[in-house]
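I have a structure here, written as structure tokens, and I will follow up with some questions on it.
Removed from the display is one protein chain of the complex; every other protein chain stays in position.
The chains carry the letters A and B, assigned in the order they are written, with residues numbered from 1 in each.
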Amino acid sequence: MGLALVLALIVAPEDADQGISQRIFYIHVPIALTAYFCFGLGAVKALLLLWRGEERYDLESYVAIHQGTIFGALTLITGSIWARASWGVWWTWSSNQLVLFLVLFLFYCAYFMLRFSLEDGPRRARSSAVYALFGVALIPVSFLAIRLAEDFIHPTVFTRDGPQMSGTMFATFVVCWAAVTLLAYVLYRVELAGKRLDADLRELREVLQ
Amino acid sequence: MSWSQEELVAAAYAVVFFFVLAYVAIIAAKLARLQRETSELVELARRKSGRES
Partner (left out) sequence: MYLADVAALTRKDLRVELRGRDTLPAMLLFVLSTLVVFHFALPEGSGETAAYGLLWVAIVFTALLGLARAWVPEQEHRVLDGLVLAPCDRSAIWVGKTLATLVFLLAAQAVALPAFVLFFEPLDASAIAGVLLADVGICAVGSLMSAMAVAGRAREVLLPLLVLPLAIPLIVGGVGAAVSADPERFLLFLLLYDGVFAVLSWASFEYVVTE
């Protein structure tokens, strides 16, 4: 990650249009992509749970969505900072990505509410899995909805330059993306191991007492 | 309160950094707790096997 940081901040050439704020792009977009990926992973594990019925998928799905939500929150925060840097406002409804993430963030926060409200067991695992699948179905549908909503909701025009990146910029982006993905993966494994250990220890305690 | 561009860029990266830091701290605390629990259980197991043998 250190290498990615250095590259992003120093090596990459300054974007002509936006200047230094372009550099936020290098951390904001990988985080957003990683969040999508985590939600997707959570849904895949959920599907596996429903299909194969092995209990471990429930925990894996949960942890994946947990990570996804954290990265989603980070996406919103960094996105808001970028909005401030680019357009001078902390929030705008015109940024489709920001709005989409807000909706998804709300959706996945409700996921945790659902889990806390249900008792541990196969019922909770399966309801969570179904909900996770609804989440990924919601992603494209919400995106479409937000695009359609542009019609009648604040048609202010904020242009955001697309990734017209030069070679070094692209390389930097890829490195950053790899770094963030790696980070997410490491956190995922650590979290998962922690939760499994917890469960095992609890089981052990019951046997011994 | 108006921020300069550099400050905002720094803020964005700092936010991420602090999230990661907080996460590591939470994991460390969790690890400490798990270690404590494991040693407790080892004690329990020793006592049990001591009583049985």
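Going forward, a contact is a pair of C-beta atoms (placed from the backbone, for glycine too) under 8 Å apart; a residue touches a chain by one contact, two chains touch by 3 or more.
Note that the coordinates shown come from a computational prediction; the quantities given were computed from them, not determined experimentally.
S.K.: According to the contact rule at the top, which chains on display are touched by the left-out chain?
M.R.: Result for the missing chain's touching partners among shown chains: A.
S.K.: Touch as defined at the start, partner being the missing chain; which of A:Met113, A:Val186 or A:Ala199 qualifies?
M.R.: If we include the chain that is not displayed, A:Met113 is the one touching it.
S.K.: Which one touches the absent chain: A:Val130, A:Val174 or A:Leu197?
M.R.: Here the residue in touch with the unshown chain is A:Val130.
S.K.: Just the residue numbers, please: which parts of chain A touch the chain that's not shown?
M.R.: 50, 103-104, 106-107, 109-110, 113-114, 117-119, 121-124, 126-127, 129-131, 133-134, 137-138, 141-142, 144-146, 148-149, 151-152
Throughout what follows, only the chains that are shown with their structure count from here on.
S.K.: In whole angstrom, what separates the CA-based centres of chain A and chain B?
M.R.: 21
S.K.: Could you please specify the touching residues of chain B with respect to chain A in the complex?
M.R.: Interface residues on the chain B side: 3, 5-6, 8-9, 11-13, 15-16, 19-20, 23, 27, 30-31, 34, 37-38, 41, 44-45, 48.
S.K.: If you look only at chain A, which of its residues touch chain B in the complex?
M.R.: The touching residues are 5, 9, 19-21, 23-24, 27-28, 31, 70, 74, 77-78, 81-82, 84-85, 183, 187, 190-191, 194, 197-198, 201, 204-205, 208-209.
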